[in-house]
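Here the complex is missing one protein chain, while the rest keep their positions.
Which chain is which? They are A and B, in the order written, and residues in each are numbered from 1.
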Amino acid sequence: MASVLTVPAVRGAPNVTLLWWGGGTFAGSLLLPWHRPGRDIFAFVPGTTGLALAPSSPVMVAVLVAGLATVLLALLPRPDASRGRLAIVVAGIGSILATGYLVAAGRPLSAGPVVAILGFMSILGTGLALSGVLRVDAFLGGCILWVSVFVLAFILYPLWTVLQASVFVKGRLTLAVVVDTLTSPGFLLINNPGTPRNETAIVLWFGGFVAVLAFAMLLRRGIRRAVVVGLEAGVVGGILAALYLGYGALRNSVLLAVVVGTCATAIGFAFALLAERSQLRTRRLLGPFSILPIITPPFVLGLAMIYMFGRRGFVTYGLFGLSTGIFFGPIGVAVAQILAFAPIAYLVLEGIVQALDAALEEAAETLGASPWYVLRTVIWPLARPGLANAFLLVAIESLADFGNPIILGGGKGFLATEVFYAIIGRFNPNEAAVYGVVLLVMTLSIFLIQRYWLGRRSYVTVTGKPSGARSRALPKPLDYVVTGVFVFWALLTLSLYGSVFMGSVVKLWGFDYSFTLAHLRSLSPQGWNVFWTTTKLSAYAAVPSTLLGFLIGYLVTRTQFPGRSALEFSSMLSFAVPGTVMGIGYILAFNQGTLLLTGTSVILILAFVFRNMPVGIRSGVAAIHQIDRSLEEASTMLRANSALTLRRIVMPLVRPALLSGLVFSFVRAMTAVSQVIFLISPQHNLATTQILSYVEYGSHGRGAALASLLTVFMILVIMALYAVNRRLDMRAAREASIS
Amino acid sequence: MRRMLLLVLAVIVASLGVVTAAPAGKVTVLCSPNLAWCDAVKAEFPKATGLAFEYVRLSSGEALARLRAERQNPSFDVWFGGTGDPHIVASEEGLTEFVQLKAWNDLRPELREAVGRKYIPLYAGILGWAVNEKLLKEKGLPVPQTWTDLADPRYKGLVAYPNPNTSGTGYTMIATIVQIYGEAQAFDLLKRIHRNVAQYTRSGAAPGELTGRGEVAIGVTFIHDAVDQVLKGFPITYNAARNGTGYEIGGLSLVKATPNRQNALAFMEWALTPAAQSLAGSQGQSYQIPSNSKTPVPSVAPRFQDFKVIKYDFAKYGSVDIRDGLVRRWTREVETLPK
Partner (left out) sequence: MTIAQTIERPPAVPVGLEGVTKRFGLVLAVDDVTLTLEAGKLTTLLGPSGCGKTTTLRMIAGLEHPTRGRVFIGGEDVTPLPASNRSVTMVFQSYALFPHLTVFENVAYGLRITKVPGPQIREQVAAVLDLVGLPQVGDRYPAQLSGGQQQRVALARALVMKPKVLLFDEPLSNLDAKLRKRVRGEIRDLQQRLGITSIYVTHDQAEALALSDVVVVMNQGRVEQIGSPFELYRTPATHFVADFIGEANLLPGRYGDGIVTVGPYTFSFRQEGVSSGPVTVMVRPETVQVETDGDGLPGRIRTAFFMGTTIDYLIDTQAGEVSVSEAPHARGVLSVGADVRLRFTEAGLYLLPGDGETRGGSAS
């Protein structure tokens, strides 16, 4: 079997790879249906097989001929290089024609074209390998093209449709919707007509004042520098003033992202210090407590906030007798998000703090530096890229999260909720697309700025392998303070989750705390069905997501081909872009025509796969970097081709990483909201959106019950992963000890 | 390596396999009343007809948006319940169609007349507000009596009403105020009420729930939803504007482009039977006036004679331009207003 795809040593002999793929492509296009009726993905329509379509469609004939030509090409005795070049031509023509046919037909596609196009991609990859255009073997050549097709179709194309929908309205190019949306007071309003002062003027004056101040302070260091820095400072000052004074979704979202990003990063860094350098036992609790918010949907904390701190909240009203709506609004959203996202920052920063070599600090101290000076001159520059990274991740999560704003936002507009209302409430895709583009531009520019910044100033490369740095104890007072913060945080988290669990077994939170199983019982049958569907779809998505992520990780770390960094960037894009934007992209791209997928489970699976693929890429890249490259070369020298090497050498060595990637893809799919809220359908409802509906439609008890079920299930899954991985890791540790 | 590719392919194909087609013997419904009623229908409809029942609960604004989104490839067969205006919009846009059902002549004539032949009346309900008197008493505030009372600054942070973007209830409220005060004055009033609003909710029943839980003191909602909260044991009362309040005629519409027309019609016929309609009160926690005059009215249902109900112009306020225009104006001028 394995020998099928190897390049034959004897030139001129039949090429089995081409034969197999050519035959498969031909047979698939001939016998499988090219179209299906509507959303019925699995329907077999005999009238749409290549065989049935060919008499009326010359293009179809040409596609079939291309498949057949590949078979002939494989059999004819020719040198590899010329055979490869011909294969490139044949497969290129074949795939272009097949695509053209589909676009022209405009009917939902079925299995036939999938086989045809992927088949042609494999032939193309084999051709590129044989002809020596790509310095990889046929398997990797095919992989590169498959992955490119997937990334193109399910990441770049949806994003492109978002951009397109923002300026193309009913087939005409117009900026009307863009202008209309961006000038809407709901988007951004600086000057509040309800107040006597003129906020716009204040913002401009403040910006100008800061600019002049900065200019004056820097004047003695040179006029050019003073002008540049002065302008920058003025803009920043103006933006800050506008954030403080302004209104509207943009201001709310940006302010929220900045506040949440800053606080969560600070807390995450404190916890990272605690985990690595505390001498108190409480640090062992960091692991379990930090994983909890990651494996539950973020809005569960929002829900719990109402229970604990709402107007009839257990703490605010029950304990203190306060009747306050203060947590109904941006403050509540911010608190819920900080609690939910601080663990993300913590996980990013843990590695950074681990990699801080205590020897550097000791060296600085022996040179007479005070602890404060060491912090400023050694720790800060080293940790800065990691802090920026953590801030970025949290800020993006905050921008994308719409569960908390919708539950707790108190009617304030945020970008994510505006997108939601534009699609779900008004079905105005153009308006939603404009908001999507705004989110896209914002996150991409932060992402690029950060990349540029990190690219130039990264001192610590996180290899995943601590450089044997000894950890240094935190100063005692600091240790106690940080531990105190952590304990408070842990208790808060615990009580919030506890309130959700309690909420699912009491009659009516806030009024009637008598025990009942009614909510749990009322989950049957719908709640259970939804839960089961979610589990199933998430599980289906986890495998391809992880494999694809791992494959891309392998391709970008171990092979050279033109477009490699473009592929890497595009595949990470689906991670960097807020889920909401991907969601609009999917609904716009897959709502009609050839690629009609909305209303099916496939679109949910695809959304999960490509949303979570970067998890696989990251863990894959990290794991592959740990493998000595000569292991793969040794395998190659022992006659194994790249597919065998991947399967027999690389995969077994990265198994713990693969397993973790698999589980986290699953968990992320189970708890996803922002992207899939637009994609659910009657048969394919998801637990998270169902919880939101329950809460939104007033069935708090049921919502809490389903949320508890989800949380408990996620905890069990993660515990199982740890149990298995600990065993695997023992072996991995022994195996890794030699490299 | 071929084995690995095959494995990936197999996983992809297996993933495709989970797609369930819409087989015969099933009806897929956009269900806009409250969850309990939808669940009751899901339980009872198959018993009566042998057809399976799938639904998604969407507020009527959302349901309309969904139908618009799926204009070419609808995944729903019937739109069940929800306020009338979006049903009319859908009908005008050709998303749904009116069908003459067997029970047509049994329906209350005043409802048939009010709606015209745009959709089939399913029930009628009166707009009002749920009031948490305990919370008001704590603050030393009176129960509001008119729409203008809601704008009283003393109620700051104590009012909730549904977002008309997603909720038919929310739109009914705005259309009612517009019909009472005229558009210009109505928006002025809405802007003043805005300063008091703690939250615009996604669904029409949620303000009643918020009131029940004491998150707000006044929640604009249909009175039958408030009745439900009272029956569930929430310490609330309900009320409606003395100077006139609106009402809804909940709708039932056939999705025009559905390939599953036969089953859809079977469901609609069933939905108008007294047996089906009485599910609302008995299991569905919904206490509207049922449209079929043969259906017994739930004893707790709010009656029209007890409130000052305006003559709601369904034809006008259900038209596409008026509805979309009002919602849009509200979104731009009211919702986004700084508080």
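Going forward, a residue touches a chain if its C-beta (ideal position, glycine included) is under 8 Å from a C-beta of that chain, and two chains touch if they have at least 3 such contacts.
What you are looking at is a predicted structure, and each value in this text was computed from that prediction instead of being measured.
One chain is not displayed; in the complete assembly it touches the shown chains A.
Listed residues A:159, A:584 or A:653: the one in touch with the omitted chain is A:653. The residue from A:174, A:195 or A:630 that touches the chain not shown here is A:630.
Residues 2-3, 6-7, 9, 80-81, 132, 135, 137, 628, 630-631, 633-641, 644, 648-649, 652-653, 731, 734-739 are the ones on chain A that touch the missing chain.
Basically, only the chains that are shown with their structure count from here on.
Chain A and chain B have centres, each the mean of its CA atoms, that are 35 Å apart.
Per the touch definition, chain B reaches chain A in the complex via residues 1-5, 8, 11-22, 28-29, 34-35, 39, 42, 54-57, 59, 61-62, 64-66, 68-70, 72-73, 75-76, 135, 138, 157, 163, 165-166, 197-203, 205-206, 208-209, 213-216, 232-235, 259, 324, 327, 331-333, 335-338. On chain A, the positions that touch chain B within their shared complex are 1-2, 4-5, 20, 38-43, 111, 122, 139, 142, 184-186, 189, 192, 194-195, 247-248, 306, 310-312, 317, 323, 325, 328, 406, 409-411, 413, 421, 423-427, 429, 507-512, 526, 536-537, 540-541, 543-544, 547, 587, 591-592, 596, 598-602, 605, 641-644, 646-647, 680-683, 685, 693-694, 696-700.
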